[in-house]
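Then we have subunit A:
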Amino acid sequence: MTAPLLAVSGLHAHYGPSHVLQGIDLAVPAGGVVALLGRNGAGKSTTLKAIMGVVRPSAGSVAFAGQAIAGEATDRVARRGIAWVPETRAIFPSLSVEEHLTLAARRGGWGLDRIYDRFPRLRERRRSGGGTLSGGEQQMLTIARAMTTAPRLLLLDEPTEGLAPLIVEEIEAMLRSLKAEGMALLLVEQNLAFALAFADHVVLIGKGRVRWSGPPADFHGAAEAQAWLAV
Partner candidate 1 sequence: MHKMRRAAVRAAIVGAAILGAGVAGTAQAQAPVKIGLVLPYSAGPFVAIANEITDSMALALEESGYMAAGRKIEILREDTTHKPDVAQAKAKKLVFEDKVDMLVGPVASAELTALFDFAHQAKVPLIIPNAGDNEVTGEKCSPWVLRTSFSNDQIVRDMGRWMAGKGFKKVALLAFDYKAGHQLMGGFKKPFTEAGGTIVTEQYPPFGRLSDFGPWLGKIRDAKPDAVFTFFAGPPATLLVQQFKEFGLDREMKLAGAGWLVSPLSLPSQGKAAAGVIGVLNYVPAIDNPVNKSYQERFQAKFKRTGSEFGAQGYDTGKLIHAALTQAGGKTDDKAALVKAMHAVRIEGTRGPLRIDPRTNNVVQDIYVFETELQGDKVGYKVLDRIRDVQDPPNGCKLGG
Partner candidate 2 sequence: MTAPALAAEGLQKSFGALEATRSVTLAVPAGGRHAIIGPNGAGKTTLFNLLSGALMPDAGRVLLGGTDVTRDGPDGRARRGLARSFQRNSLFPEMTVAAALMTASAIADGGAAAFWRRFDRDPARADAAAAIAARVGLADQLGALSGNLAYGAQRQLEIGLALATRPSVLLLDEPTAGMSPEETRAMLALLAGLPRTITILVIEHDMDVVFDLAERVTVLDYGAVLLEGTPADIRTSDVVRRRYLGERTQ
Partner candidate 3 sequence: MTPPASHSRHAVALLLAVLAVGYWLASGYYGKELVAETAITAILAMSLSLLVGQAGLVSLGHAAYFGIGAYALAGFGQKLGWPPALAMAAAVAVGALLALVVGWVAVRLAGVFFIMITLAVGEMIHAWFLKDRSFGGVGGMSGVPRLDLSGIGVDLADPAQFALFALAVALLVYLLLDRLVLSPFGQTLRAIHQNEERARALGCPVGRYKLAAFVVAGAVAALAGTLAAQRSAFVSPELMTWTLSGEILIVVIVGGSGSLLGVSAAAALWIGLRHQLSTMTDHWMLAMGVIFVVLVLVAGDGIDGALRGLWRRIAARRAARRAA
């Protein structure tokens, strides 16, 4: 068995005195899709941030393509080939759509044509300021922006949250095609149905720890997993 693309083990993180991550273990194989589930406040977003180096891990290790990256500066982590689509989308209000897509473009990343072919909406709005986009357009732009950096792993934080159903389907279709192309994905998702249908592997966290992990097929049979998520 080859080493996974991303291996996280024993990851701890604090927000001030709040011990948000209390030892997270997970792995994403090259080309694999892992869904990270859990209630609000469980630590899903923080896990992604800790991998990116946006939140400094207080303990534990993160290995990417065999290299230890925990504690590295965010920009170095990104240059190693991890792209992050944050929950807030983090669109730059003072940049135009096209500037978002050329800002951090790297060799091997998606070019403008490919992006515009995939999202004709973005072509129409390529001169518009980031602040004027609708939620769906913002989400497309965030994913497209991530893809311009030629990542080997994409961290997605609730990409369909708060979007109209039609847009949700478009984003989901996009994620499926990324998967088909062999892109490794670590996906935080509240839409349980989609997550279970889409992912190869599910990691469920609650109160900062991994509570269950396994193949999606086993999820509905796992009562303890349901308990950590359910109403």
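The candidates were selected such that all candidates are chains of the complex that A comes from, given by their letters.
Here is the rule we go by: contacts are C-beta pairs under 8 Å (C-beta built on N, C-alpha and C of every residue); 3 or more make two chains touch, one makes a residue touch a chain; residues count from 1.
From a predicted model like this one, the values you see are computed outputs, not experimental measurements.
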Numbered candidate touching subunit A, per complex, among 1, 2 or 3: 2
Of subunit A, residues touching candidate 2 in the complex: 15-20, 39-41, 134-135, 158, 161-162, 190-194, 207-208, 229-231
